[in-house]
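Chains shown are a subset, placed as in the full complex.
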Amino acid sequence: MVNGIERPLDLLNSAKGKEILVQLKSGKQFVGTLLAFDIHINVVLDNAKEIEGGEQTKSYGLTFLRGDTIVFISPSSAAKA
Amino acid sequence: MVNGIERPLDLLNSAKGKEILVQLKSGKQFVGTLLAFDIHINVVLDNAKEIEGGEQTKSYGLTFLRGDTIVFISPSSAAKA
Amino acid sequence: MVNGIERPLDLLNSAKGKEILVQLKSGKQFVGTLLAFDIHINVVLDNAKEIEGGEQTKSYGLTFLRGDTIVFISPSSAAKA
Amino acid sequence: MVNGIERPLDLLNSAKGKEILVQLKSGKQFVGTLLAFDIHINVVLDNAKEIEGGEQTKSYGLTFLRGDTIVFISPSSAAKA
């Protein structure tokens, strides 16, 4: 398997301490450093920034995102957001 | 880990007694002092204030927020809301 | 902790027999005397009144509110609603 | 406690055999005689009538209402609906 990912959460585990992109159901996106997650896909980001239409609109610092509002998480796309 | 956060709820635990910003699915935001939370992310705020469009619109005092209506919680952004 | 609230349900427990404000996902609000609640946040109000746009629109007497339709509950705001 | 209601379902239990008003998430209301309910708040009404805009629009006789479509139930308001 690529990058040793056998279960979906392995990807989140390997992304700890790195920048990730989080897409919310509302249409908004967050980028920030992944500090923690759980099986509900609740995540905590450090230095969280909200993105709308490709533009950074707000900065939230440490932020807890509730898992059931998340569509996808991409660790490698944070830099491009 | 930054601030000793290993699990998502650690962030909420460290924010007890401090001001937090809560984003609801309806689009409204609340700021208030975090008194309590549980694993469903139900939270109790003291001195809760509702924010719409960056303006404080209502004051609710002690307030129970049901977890499944919450998108994100940011402890460090309450002062800026 | 303020008012001895360590868990979110402690706030509802302390509000039994008092007037509370309940915000529903539909946008409507109820005020009434809290008689009972459970872990699903199902609540029973006595002397329940529906509020829309700050106006009391209907009176329902004893009313059972299903927990999954509730956004927030504020015990101290009922008088102001 | 008023009317011996300690848990939310106590209100429904005391309303068995009486007329109740049921508000659905779709905006429609039903009135009918409560025959049975369960912990999911599934209910069975006898002589069920659908109400829209204060007018009785349809008559369904014995009807099973699925709990997750219910917003509130008011035993004492059926006569006024």
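We just call them A, B, C and D in the order they show up, numbering each chain from 1.
Rule of thumb we're sticking to: a residue touches a chain if its C-beta (ideal position, glycine included) is under 8 Å from a C-beta of that chain, and two chains touch if they have at least 3 such contacts.
Everything numeric here is computed off the predicted structure, so don't read it as measured data.
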Overall number of sequence copies in the complex as this file defines it, 4 displayed: 7
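As a convention for this text, only the chains that are shown with their structure count from here on.
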Centroid-based (C-alpha) most distant chain relative to chain A: D
Mean-CA-position distance for chain D and chain C (Å): 19
Centre distance in Å when chain B and chain D are each reduced to the mean of their C-alpha atoms: 35
Residues of chain D engaged with two or more neighbouring chains: none
Contact pairs between chains, per stated definition: A-B, B-C, C-D
Chain D residues within the chain C interface of the complex: 1-3, 5-12, 21, 25, 41, 67-68, 70-77
Contact set on chain A toward chain B in their complex: 24, 26, 30, 33, 35-38, 42-44, 46, 48, 59-66, 68-69
